[in-house]
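A single protein chain has been removed from this complex, and every other one stays in its place.
Chain naming follows the written order as A and B, and within any one chain the residues start at number 1.
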Amino acid sequence: MQAQSEIGYNSKIEGDVVITTVDAALNWFRKNSVWPMPMGLACCAIELMAVGASRFDISRFGSEVMRFSPRQADCMIVAGTVTYKMALSVKRIWDQMPEPRWCIAMGACASTGGMYRSYAVLQGVDRIIPVDIYVSGCPPRPEALLDALMKLQNKISKTPVVENLTIMNLKKAAA
Amino acid sequence: MATVQDIHYKDSAAQTAQAAESIPEFQDERMVLNMGPSHPATHGVLRIVLELDGEIITKADPDVGYLHRGDEKIAENMTYTQFIPYTDRLDYLAPLANNVAYALAVEKLLGIHDKLPPRCQYIRVMCAELARISAHLLGLGAFAMDLGAVTVFLLIFTEREKIYNLAEALCGARFTTSYTRVGGVMRDIPPTWLDQCQKFCDEFIPALNEIETLLTRNRIWVDRVRDLAVISKQDAIDYGLSGPNLRGSGVDWDLRKKQPYLCYKDLEFDVPVGSVGDCYDRYLVRMEEMRQSVRIVQQCIKKMPGGAENKSKEPFNYDDGKILLPPKEKVMTKMEELIHQFMLVTEGMNCPPGEVYFGHENPKGELGFYINSKGGGVPYRMKIRAPSFVNLSIVPKLFQGNMISDTVAILGSIDFVMGECDR
Partner (left out) sequence: MVLLKNLDLETKTRICELANIVTSQDAANKLKAKFGDLISELPIFRGELTVRLTDAEKITEVCLYAKNDLDFNYLVDITGIDNYGDDPRWTLVYHLRGLGHGCEVRIKTDVSEEKSKLPSVVSVWATANWHEREVYDMMGIHFRDHPDLRRILMWDGYPYFPLRKDFPLAGKDSELPGVAFTQVTPMAGGPFVTVAGGNSAMAREPRIRIPETDSIETMGRLERRKEIQEAHGHPKGPGPIERK
C-alpha cells in the first residue's frame, strides 16, 4: 500500500479541520523538521556550514538546528573523507542515533572515497552505514545539498510508517 | 608536567578546591575525559585526551590522524599537475593559497619561480591574499561561535560568499579552485574581475569594522581570551610555530618580507606583530592581517600589468611548451606544440633531479613543500610541511593548568585545519 503523501485540504469546505492519513501526517511532521547531525570531517564541512549560513539558508527547510549530539538528530550528513581511523567513530555515532534516522553522503569522498584511492581512506561511507542519498561534487555546491535534502524529504514522505508498525506488531504477537 | 599545586588560581572556588587537595579525604584520582573526534568545537576531526582534576586540565594528549588520506604517497604516483587538486584540499579554508604555494615549489625545482611574467605574479598575489582574508574570516568565525558569539559566524559567511563569487568568476569553482598551474595560471582573469575585487574591498572594510565592534572591546570576549595560553617568544620559536601564532608572540617573521617571492617586494604592507602572545593577541594579529591583505589587493588592482582587460596581451603564463600546456590553436596546427602537449599530459613535465624546499606564507602559517625529484614528471618524495601539524604540537603545553572551557578558546586561537595537519 503506497503511503499517501498528499494532505488534501480545502479550507473553504473543511474550515480548520484537515483530513488525512496517519502516514501522511507523520511523514509531514518528520520531513519538515529533519535535524541534521553534521559529521563534518573535511572540506565538505565548509560547504555544509555555508548551507547553514544566510545565503543558502537550510533553516527554511526546517533543518536549522544542527545537533552535534546524535541522540537529538534525525539525519547524519557525512561531509568529508572517512578514513579507516575515523570509520569506527562514525559507525559508533550512527549506532547512537535513535530511529527514524537517515543518512546523506555528501560529496565524492563520502560516497565512494572520492579522489583518495589510498591506504587510509574508506572507499565510501556506505560500507559501514546505510546511506539514503548520495550527493556528488567535490565539494557539492550548497544548492546540490539542498536538492539532496529535498529528495530526502520526498523519500521520507513516501515511507509507509503505519504499515510497518502494524506488520511489526502482528509479527510480535505471532512469535 | 605542571602539577596542580604549582598553579595559583584567581577565583575563590578554585582556591577552595586547591586547598581541599591537601586534605586526604578529598584527594581524588584524575579523571580522563575524551574530547572526541566528533566534536562541535574541535574544528575538524581532532581528538584530545584530557586528564582532569575537577575543571583543571593536568595533562592533554592530542590524537591526530583522523583525516590522514595519504597525500604524500599519492604524490609519488602522480605527475606534478595531477597533484594540484590535492593541494586544494590541504588547508581547505584557503585553497587558492595552497595552489600558489605548490606551483611556486615546483617552479623552484624547475628554476623558473623568479622568472614568471609580472601579470602572473600579480594575479597569484591577489589570489593568495583573497585566500588569506577568506581563511582568517572563517577561523575567526569558528573561534567566535565556539565561545558563543554566533552572530559573528553568520556575518563572516556573508563576506566569504563574496570571495566565493570572486573565485567562481575567476576559475569556475567557488571553493576547491585548482587555479594555478606549474608555470602560470589556468586562464587569464575575466575582464570585470578587477572591478569586482575593488567592489569587494570597498564593502569589506566596513563589514570588518562591524565585526570588530562586536568582539574586540567586548567585555565577555576580552575576559575569555586575554592572558590565556601565553606563548613566549622562545617557546614559539622552539616549537616551530609559524604565521599569526608566531607573530602573536612577538617574533617578527613573515616569509613575504623575509624571503620575498612573487611581487611582494613591490607592494607596501605592514606585518602585525603581537606583544603578549596570548589568545587575544593572536586574534588581533589576524584581524589586522585581513586589513593589510585588503591593502595589498587594492595595490595589485591598481598595478596589474595589462590592466583589467589585458588589451596589451601581457603574458600570464611562463612561455615554455615543455612546462605548461601550449595554447590549443598551436597544438592543433603545429607539430612541436603537439608533441609538447602529448608529453606533458602523459608523462608530465621533465623536472631536473634535485631537491627543493619552498615555504609559502599561508594564512595558517608556513606551508612548505619539500620535493625530492630523481628527474621525470613524478616526484620521488614530496613532503608537505603543514603549519597546522606543527602548531598543534604546542597544545599539550598550553592546555595544562587551564580549565575545560578554555580549551575551546585555545584551539580557536591556534586556528588549525585538520585537512592540512593530517594530509
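Keep this in mind: a contact is a pair of C-beta atoms (placed from the backbone, for glycine too) under 8 Å apart; a residue touches a chain by one contact, two chains touch by 3 or more.
Since the structure is predicted, the reported quantities are computational estimates derived from the model, not experimental observations.
When you scan B:73, B:303 or B:330 for touch with the missing chain, the hit is B:73. From the options B:115, B:199 or B:258, the residue with contact to the unseen chain in the full assembly is B:258. The chain not shown here touches subunit A at positions 84-85, 87-89, 91-92, 96, 98-100, 117-120, 164-165, 167-168, 172-173, 175.
In the full complex, subunit B touches the omitted chain through residues 29, 31-32, 34, 36, 47, 49, 63-65, 68, 70, 72-74, 77, 108-109, 111, 233, 235, 237-240, 251, 253, 258-259, 354-357, 359, 366, 368, 370, 372, 380-381, 383, 385, 389-390, 392-393, 422.
Note that only the chains that are shown with their structure count from here on.
Centre-to-centre separation between subunit A and subunit B, using Cα means, comes to 32 Å. Put simply, subunit B touches subunit A in their complex at residues 36-40, 44-45, 65-70, 73-74, 85-86, 88-89, 92-93, 138, 153-154, 157-158, 160-161, 164, 174-176, 418-419. Put simply, subunit A touches subunit B in their complex at residues 39-43, 45-47, 49-50, 53-55, 68, 80-81, 83, 85-86, 89-90, 93, 115-116, 118-121, 138-139, 141.
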